[in-house]
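Yeah, one chain of the complex is gone here, protein chain that is, but the others are all in their spots.
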């Protein structure tokens, strides 16, 4: 096995302006926020971003005006309302959107994971989602029944960024037995070309291999793994810490205006050299301890 | 939730001659042998049987001349050689076969689980598997790239029989964290129309719902659940008991001839009224204890 | 006669729409009134149905299949979802998607920014899709609900801005342009079944598939309803009153299902 443990800097160096990027997580669970802040600091632009239910990670990139196009099922701030910067970017024409419903996005990821150019669904008849996107959604006839089906193009991105619970230095990432799973991190990992994973904690390989069925991302699929505690902050990593309501509220409030969003980025992204300093900035160990949801396990 | 706990007799009553039947398990892991012995005793015939890597369950049905057609990836006895009765049935023309490679069978199950008539693959170009089966494997053009792909028809069966580890009376079936998973029981369950599950043990629902991610077959998909300890015997149920080498060897040896196979059925299937008596017949608690592989968990 | 809130009226009304063994999709909603409509009322309704006439009714919520509705979380932060006990929690959302496409769901509870005469709905964009006045959240599985669920039920407060002649963008295809148009487009049975609002209940006429006033909530007038809509629904000759919750239903909601007023708060 190959040692793939590295730093955010090295892991993300290949992600350059113009890249396409799949972002893991769903709603306020495990968006790869630390990695995204690093990308913003490094100045990448013109990204094609794909997501499942995107929140903070997508909106931060939008705040930095780094997104040229987005494709996915949702961008919002869950119980914090609409995604302020993403919304502004779409409304002022800086971000092009391509909407996909859930079965459509699932089909896209599965197609990529299976090395296929498309997979069929029959969800989007009559929906404007299909009408506005003939490039990626097309009708065709079932080779057996002749009925009309819809072909959905595979979701191919240059890079995939996922934030996970725990992994070993070989890139094997495991989830806890009890967890929230309303997301597509595993299908995204299976679909990835170049997969970069951040995890809350690096654990010994010996621990991983005792329960191999908990490995949801095999190291074999991974290009680089980085230990980034609180890597999803200000969102949550289920089973470890909850979303940071104070920080989330501050972000949403300031993002009502372009200037406010810029002041947020200046303070919490550009104003801190790295993730460790970021964590100090948002309150350090004392503040983070209040988010802890571990049950002594 | 609905109480779905019942007896083999009641659960299997709807399975009549001429039915189509998906059988769970793979190689020597969890073939639903107790359920199959019950079906043989009840005299069903002319079954269309589908399997992943089928062993004892398929061959027992073949010994009873209950299979009209089989579809799947493999029938054999794993390290006990070819499947003697199935082989004889195919060679003498009583069993029609439709071979599918693994990606093809996976596509068939996923199509059924997604309510689709087919899913595409590109495995079987040039293979005689496709040549001999234009009814279920057809070439077509990708709606995006124009390249040729192969459409594989969904695997629809009237019934699906799966043997699982533990479940509650509502039909929620759970697996242990460490287990063997070289099989398709979950995709088969997802693809099923009428799903009948036997489990080693009925456990309280309260236990199930503490670790919902271990539920691989939700009760919502299940029509009936039956407690059948050693329900895979003489094959294994991984984490609980190993295959019974003595019984396996005896079965294979006797099955070299039609008469031998009939004597086996007479002794271990028709000659015992139910599964409890069967377990006594194969040696009872003392013999079964020698197969135990539990690690004090 | 006991007095009751509109939320209680709706919850009790909806519970009577749930049949035994129904699998019901409930979304994960946001805050305030949106939470009450998307999560609170639906959970209360299904629980009431479970306790009264539909013990086999189940909910798919987030990615939890059959979460234990006898113990509703007190707050809905991420951790509450993680710890909520349930019968099953599939490895990824693909399982739920397959269950939708396979038509395993009987009922879904939906809300939208816009809903039109033929039950088409929009949660994607207000104005022009490519240069929208308001960019909304996208689509989630709302297209799936209208495509595959047997009886989707919309829960929305009646409002001229939401009930529009024609949605700006069809996120989920309802009955399209009415009549046979849904089937013509390739969609199966289904589409919006009921629209339950704070003032009245609507269904869709069998022939034209246009939205039709089905009942008025106690104390609400026909004109009050019409003045809150951007189009005129089909109005039957006699308009019944929405059946009020009985004392037993109200007691169960107040004492057992939602004693802390989390579900039916606002």
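Lettered A, B and C in written order, each chain numbered from 1.
To be clear about the criterion, a residue touches a chain if its C-beta (ideal position, glycine included) is under 8 Å from a C-beta of that chain, and two chains touch if they have at least 3 such contacts.
Quick caveat, the model's predicted, so the values are computed rather than measured.
In the full complex, the chain left out of view touches A, B. Among the residues B:16, B:178 or B:272, only B:178 touches the chain that is left out of the figure.
Taking the complete complex into account, A:213 is the one of A:42, A:139 or A:213 that touches the chain left out.
Checked against the full complex, the candidates B:1, B:121 or B:217 give a single residue touching the omitted chain, namely B:121.
Of the candidate positions B:36, B:49 or B:75, contact with the unshown chain belongs to B:75. Within the complete assembly, residues 1-2, 110, 113-116, 168, 170, 172, 190, 205, 208-210, 212-213, 215, 218-221 of chain A touch the chain that is not shown. Summarising the interface, chain B meets the missing chain with residues 26-29, 52-53, 72-76, 78-83, 86-87, 90-91, 93, 96-97, 99-104, 106, 110, 121-129, 131-132, 139, 147-148, 178-187, 216, 235-236, 238-239, 242-243, 245, 293.
Just so it is clear, only the chains that are shown with their structure count from here on.
Looking at chain A, one finds that residues 103, 121-122, 139, 147, 178-179, 181 touch two or more other chains. In chain C, the residues that reach two or more other chains under the touch definition are 89-91, 97, 101, 148.
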